[in-house]
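Omission of a single protein chain aside, the complex is shown with its protein chains in their original locations.
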Amino acid sequence: MFRVDGYKSKNVSIKGLKMDFKKINLDTEHTNTNYPPSKNKKVSVDYSKLREWDFKLLSYFKPFYAPLCNLCCLCTYGKCDLSKNKKGGCGINLEKQQARIVLLACCIGASTHAAHARHIVDHILEENPNLKIDYGNAINIVAPLSTTITGITPKTADDLDKILVYVEREITNLLAATHTGQEGSYLDFESKALHAGMIDNLALEIAELAQINYYNLHKGEPNTPLIDIGLGVIDDQKPIILCIGHNIAPGVEIIDYIDDMDLSEDIEVCGLCCTAIDISRYSKESKIVGPISRQLMFIKSGIPDIVVLDEQCIRADILELCAEQNIPIIATSDKCSLGLIEMTSKDENIIIHELLSNKHKGALIKDMAKVGKVAVGLALLLKKNQKPKQEHRNIDISELINGCTECEWCNRVCPAMLPIKEAFVLGKNGDLSGFSALYGMCVGCGKCMGECERELPIIDIIRIASKDKIASERFKIRAGRGPIQDIEIRKVGAPIVLGDIPGVIVLAGCSNYHNGENEIALITEEFLKRGYIVVAAGCVAMDIGLYMDKDGKTLYEKFSGDFDKGGLLNVGPCVANAHAIGSAIKIANIFAKIPLENNFTNVADYILNRVGACVIAWGAMSQKAVAIATGANRWGIPAVVGPHSSKYRRLYLGESELREITDKRTNEKVKCEPAPLHLIYCAESMNECMAMVAKSCIRPNDTPKGRLIKLTHYVDIYKKYYGCLPDDLHLYIRNEREIPYEDKKEILKFLKEKEWNPRNAPNEPSIL
Amino acid sequence: MFRVDGYKSKNVSIKGLKMDFKKINLDTEHTNTNYPPSKNKKVSVDYSKLREWDFKLLSYFKPFYAPLCNLCCLCTYGKCDLSKNKKGGCGINLEKQQARIVLLACCIGASTHAAHARHIVDHILEENPNLKIDYGNAINIVAPLSTTITGITPKTADDLDKILVYVEREITNLLAATHTGQEGSYLDFESKALHAGMIDNLALEIAELAQINYYNLHKGEPNTPLIDIGLGVIDDQKPIILCIGHNIAPGVEIIDYIDDMDLSEDIEVCGLCCTAIDISRYSKESKIVGPISRQLMFIKSGIPDIVVLDEQCIRADILELCAEQNIPIIATSDKCSLGLIEMTSKDENIIIHELLSNKHKGALIKDMAKVGKVAVGLALLLKKNQKPKQEHRNIDISELINGCTECEWCNRVCPAMLPIKEAFVLGKNGDLSGFSALYGMCVGCGKCMGECERELPIIDIIRIASKDKIASERFKIRAGRGPIQDIEIRKVGAPIVLGDIPGVIVLAGCSNYHNGENEIALITEEFLKRGYIVVAAGCVAMDIGLYMDKDGKTLYEKFSGDFDKGGLLNVGPCVANAHAIGSAIKIANIFAKIPLENNFTNVADYILNRVGACVIAWGAMSQKAVAIATGANRWGIPAVVGPHSSKYRRLYLGESELREITDKRTNEKVKCEPAPLHLIYCAESMNECMAMVAKSCIRPNDTPKGRLIKLTHYVDIYKKYYGCLPDDLHLYIRNEREIPYEDKKEILKFLKEKEWNPRNAPNEPSIL
Amino acid sequence: MSAWNPALSSPNQAIICSPKIAALTIKQSKNPMFVMGSLLNVIPEEIAEYAIKIAKLKHMTVVSTGGSNIMLSKLNFKPHYNIGAVELINHLKDSNWNGFCGKGNYDLICFIGVPYYIGSQGLSTLKNFAPHLKTITLCKFMHPNADLSYPNMSYDGWVIYLSKLVEYME
Partner (left out) sequence: MSAWNPALSSPNQAIICSPKIAALTIKQSKNPMFVMGSLLNVIPEEIAEYAIKIAKLKHMTVVSTGGSNIMLSKLNFKPHYNIGAVELINHLKDSNWNGFCGKGNYDLICFIGVPYYIGSQGLSTLKNFAPHLKTITLCKFMHPNADLSYPNMSYDGWVIYLSKLVEYME
């Protein structure tokens, strides 16, 4: 909703102008005539060709399995014990089972994004079927993933629908392969997982195309507004509507209704998880509480007056949690209905009345406009009636702390292995620093409380002990900008070739960190300072907003939002990861003139060998995250994940030795550095992550100058975080010109030990 | 393929007629004008209304959970220990997790059938897009499920496609709800599982409509030919092509090519699992090896010369197993590609050459016509070259038997808990009867061999010890007939109302029996003798064919194939379960004139309260089986499963007391017997199954005469299998006229003890 | 001692018990139930005989499931109730259930002769959702989901365990 109450200039006078972008066709001139108009035919993609690519890829990057569970309980032959790679009743062994479970996870992840996209696209088809799909004049390559995968560049909602129909067909087919007695090869399971990942990425793009156009969100502006983020920014004197999830639809209607009613001064709308990022793309007045890790704590604080859920990343116990705090819930999605009575067809006032009367813990309302009205009306009334706030918002915690028996089970089940018991021990002596130290380290899962024999509300104790910390939690995050402009890609051509920009780092994934949320900010800062471009989306974009450097500035305030040297881009919510992958595709198209239509293999081969991009998913938790990363892998983009992600149970590892690839110009096999070394790798520590990411930006086609600079960073980072030279440095130096100046002497000695010899770089490196 | 080499009558002379039904439009006159022509609009179904039905259903039949695993390892917050209903890191507890896993299983099951249907429909769209969809003149209600759920009665391949697009959309959406952090209520998980089940059933119907029409399979003929079944019927003097799986496509092409080449005398084509049933619908010369439980043993026997795989119910180690026996594999599906090199685009002769040269263990060929040529060509050549047969086809087993250390681990991991060690103990004394007793009891999973510290080939030992038994395993099964005719439904109206036909029993599911395959035949026989109609599909249709009664006759030889009193119908493969559910829908439509279009709730309510149908899935093993049964449940059809199916971890249980339902005529609440008692129930033993099934055919709207007869069977069966009167008999007797004659005195005494009082039957029982 | 099928292992396993402990447990219970499953019909009679003896010694509520009444009535024993094993578990997991005699739910449920897999699943329901009661199995196979379980045994070992239990109960 765009609104101008009054404006007057020399030639124009406006009064009370309201524009609802959802209803308007911005028929901007289409300049992207490169792509053929979409036909009415079904989308069809040759899986056989993709499978061939997968097998190529997997011949360099071999699946590595670390079972999280040795059993299979999916059919009634079981439970089967597959440990030591034994076979189960259906003939599957532990190795294949791992690959199968990864495929299942990728299918679940892809389905989630696809269902999300489906919701928005169906909504558009109903409300504004003629909506034109584009990103304005600065962006010709509107849908790099769709174009490359399907040959279709969507221009209408119908096109989006058509691609989604393909996505849904593929997911169904892939899921079928996880059925007992279907696929019998880990390699084919992996090919399917890669396919599911790519399909996931495609769904991301469709979701973004749909919501950015329908809700008129930022279409690639680098300098989007800075938005408030942090528990400290929420004004609890106002009625507070908290939106949780990933789907912008209800949030938009709430904001529009508040606007319509002129209530923006009177109501606080805030968000948790990707929905927060999304509504901040729609209205710069909305506030962000934080990532998923803040959900449990914020609900238990009793601060929100009403909680509106859409879908994804919602705690499964949200209804019980909110009921404890007398917070009514409005569920809005088929995917998260919580057993609530559906009230979609009821009158708003009746719904408000029923929810006020406490007869129901919440309502399911699938009409988004109605959600807006009910949420706002209810919030105002609840605040007016001053619903009884829960006592323990400012509970006396010392007594609770003294109740701890020090059984240590909290520590034992804590995913982050935090010293909770130790905080209690300190706390008994009146020292709360142990608890406040946990704030920002805790991932907010609440397992400690479930295990506590005294049922102590540990999360509340942490919150209350961290009061000051929370009050000062007032940070800034740049609103999600959406896609990268074509012109930006063009501009970074030279600096990337010359190494001035040593790489593009994509931050993705959730907030399940093993060592606190600060590490990802430190990683980001390290690479930004070195001139890498960092593109963030989703929870991690929020997490890095929760960090201040020595000057008291967040990284968003310190680094620009341009896709350029040292730029830090918040592209948007999780689904905006499509833009990050899209930027790599655009590089292939804009620099190398590689045509995109139906050209997945060549584009991915180009990215793998020539685009120095690397994903970091330091806190990846969900099936969506594994789908996104696996998709990125198929596009040729390596990923580094955090220690917890070893529980995804599969990595793709290359070998640390010269590898044979093809020089496409001469069509000869050539020996070449292993770059990227791995396709997906799990680092043990921040130190390892730093070095691995620096190394993962190296590519076979680096110019000597570019390689020199990349290696300078690699060596510098390695020395900083390992205290020595990397053991594999000799593999990446092709000739003396590429040896970093600073440590040249030491390196020359090292090269001699390794019996290093110079070699030529391939002209056109390829694994095809 | 229909072929007449030569025929001469008075008026007609035919020579060399060949008709390929796949290419012909049988434009039979459409009499089903009841249904509006399908429009070009998307299929759209109101889930909210269905959810309301689910919640009603679940208020009578409450979910009962028996966790098979207490842990959750689906995201990286985990692994979480949910035992004792604790919460995991995402807030889910053990109860919700069970519901979530059931939903996941239903999604996997539904996706498998949907992907199967998709394969055939896409094939039709390519090869014969104008194919008309119908079942001939005897069947007006062509697509009872599609019509009821979607309002569309498919008439063309495009219609099938459109419905499948809906199916795929729903599966994607449902799968998304299993993602960490989505649904948070076990009730909504269950509603979604029921939805996934219904969607699965819909996919079954689409698959059947497609394949029956495209391949011109039987369209509801009661008296289809009797087909050879059993390991003993395979002629191993001929080259043997074994088809395994569920998709008819490659089998048809093999048979057609054999026909084209006039080779039917020279080659043996046989099938395992549903593909076997399918090809026996296409060619009465094809033979059936048996259900899934025979797979491991038959492959290890080395008898097949070539194995052609399509999809589903294929052992995950099939490639290794066949390689051990030097049997080349042709994989034909994206869903089961086994890591094989794709040779679709290669010349047939080159493929045959490469496979003969042993360079590859097999090939992936996705062009079905090519599969036919390669399989046949290769089989002939392999037989000619007399490939070295594996030694242990007639190995000396006594030495092997003596190798047993009697560690008993075989027994410990056997899903059926068979006395394998005990067979070895006997065997050491030269008595092989222990092993031959295992034949027919063993589900063929092979876990015993994986666990054996001496790596003894236990399955081979069983096979060799059972040589005579196997040689005499020559049985008959009636070929799959497809749908039930409308006229048949009409004819059973009176006998069903009068109790002459006390119920319709649907046999579904796999061959994972806990006490041997004979039990299901005994159950079937018991009910057939009593005049119940028994409709079988899939593996279970084969299992009951493997049993001979005292007269040396199989049940198929003894009982007619009519949908009438004491009829035993093999409707076809697993997907033919749609016809069984469809028959219940047709009863609602034909008897009660309940309109079908978009009328799911009323149809299901009718079936639940008035159609005495009950599913038995005695050996249900797969996710497909759970999807089918859950779908049947949503249609109001109860199911009884075997002990192993407790591992599906969720049942829907009613309470054994009078329940309050609605009399639709008076719109009053009335007390009524709990009929059906449960919606899905797991019986501990065959005895319990017998009684529960008899009880599950009782319905609130039974006429007094009908109820009397149903109760007569219930009491008779109970006394036979429990040795006493059922404890709950008083609940089902509404007035004295309904008391079975035989035991009237005893029952009257019992009723008095129970303080029984007569009551009126509701006029129009309903739970709406 | 692990489960008969080791795949059934889980974080909380049954405590293995001797006949003595079993006897003590049963004796100490206030309102015990003895569930006799369908396998009694297919295993030697003596097992059912032991079961009946045990039940009589403590006046336990005896429930016959899956048709074991056939064997029990052959031995002239009339169980208090015939009900499906799953239906029974469904009652037991409800702490407010009134029991068959209206005296409330039971405090100890003793199992014998229910087929292993369905028994294991039923025990899983009780273990996870019925904190108000205790379960003990007197079967031949170790049941990880019970609170107390006999170990895996040979048939002869089992008979000895059962006879000893009778001794300790007397």
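Some observations on this one:
Note that the chains take the letters A, B and C in the order they are written out, and that residue 1 is the start of every chain.
Note that a residue touches a chain if its C-beta (ideal position, glycine included) is under 8 Å from a C-beta of that chain, and two chains touch if they have at least 3 such contacts.
What you see is a predicted model; the values in this text were computed from it and never measured.
Under the touch definition stated at the start, the shown chains contacted by the missing one in the entire complex are A, B, C. The omitted chain makes contact with just one of the residues A:F55, A:F591, A:Y722 or A:W756: A:Y722. For the chain left out of this panel, the touching residue among A:C90, A:V413 or A:V443 is A:V413.
Touching residues on chain C toward the chain that is not drawn are 2, 6-7, 9-11. Residues 64-71, 81, 83-85, 94-95, 412-413, 415, 417, 514, 643-644, 646-647, 649, 651, 653, 656, 681-685, 687-688, 691-692, 721-724, 726-727 of chain A touch the missing chain (whole complex, contact as defined above).
Seen from chain B, the chain kept out of the figure touches residues 71, 73, 78-81.
As a convention for this text, only the chains that are shown with their structure count from here on.
Centroid to centroid, with C-alpha atoms defining each point, chain A and chain B lie 42 Å apart. Centre-to-centre separation of chain A and chain C, using mean CA positions: 51 Å. Per-chain CA centroids place chain B at a distance of 34 Å from chain C. With touch defined as above, residues shared between interfaces to two or more other chains in chain B number as follows: 68-69, 71, 81, 413, 415, 644, 647. Annotation for chain C: residues touching 2 or more other chains are 5-7.
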